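One structure coming up, written as structure tokens, with questions to follow.
Every protein chain except one is present and positioned as in the full complex.
So, chain A:
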Amino acid sequence: MSETYDFLFKFLVIGNAGTGKSCLLHQFIEKRFKDDSNHTIGVEFGSKIISVVNKSVKLQIWDTAGQERFRSVTRSYYRGAAGALLVYDITSRETYNALTNWLTDARMLASQNIVIILCGNKKDLDADREVTFLEASRFAQENELMFLETSALTGENVEEAFVQCARKILNKIESGELDPERMGSGIQYGDAALRQLRSPRRAQAESVQECGC
């Protein structure tokens, strides 16, 4: 099976236990709500190719266990992530209060340049809301995060969250703010096509050999 894509981004899904991280990932990949599985232990892994501003991007997504003590284990996976979904549950202030810690971890362990989108999940449970949209959007602004309220149940804004995060990374690559070739950028080229755009001579030589992987 051949897969072609222009870029590969490493993504993380982080946030407290029970905020719906795995459900967001499942909704994104399978387009369906899944609430009948065991909770995540350690790390799970998923991938999907999406199309963003005429580029196809393969997202390699690491879904982590949320319980505090698992951080000593899951932190090892942060290294070299290009993007992250930082998830809290709009019906639980506690999960919102924990955001600062998650953020510090992500920026310290993944990369200073990691692009993070804050996701207020369980948007469908508006009646039980404990965190207002306004409050969270202020937090996002202060911490230079993108922000969306999502629902893994209905699918609202789920795809958008991943796409927006990927789009921002692409923009940063194009503006030169992010260098995919830097070690630990969390970004890889999918094939030679893009390099060709950026440095025609070098890539032409490479594109002769077709990559079979």
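Details
In this text, a residue touches a chain if its C-beta (ideal position, glycine included) is under 8 Å from a C-beta of that chain, and two chains touch if they have at least 3 such contacts; residues count from 1.
Going forward, contacts and distances are computed from a predicted model.
Note on the omitted subunit: UniProt lists it as "Growth hormone-regulated TBC protein 1", one of the names in "Growth hormone-regulated TBC protein 1", "Cullin family profile domain-containing protein", "NADH-ubiquinone oxidoreductase chain 6" or "E2 NEDD8-conjugating enzyme".
When you scan A:Tyr77, A:Phe147 or A:Phe162 for touch with the missing chain, the hit is A:Tyr77.
Among A:Ser47, A:Asn101, A:Gln141 or A:Thr154, the one in contact with the hidden chain is A:Ser47. Mapped onto chain A, contacts with the missing chain fall at residues 17-18, 35-39, 41-43, 45, 47, 60, 65, 67-70, 72-73, 76-77, 108, 213.
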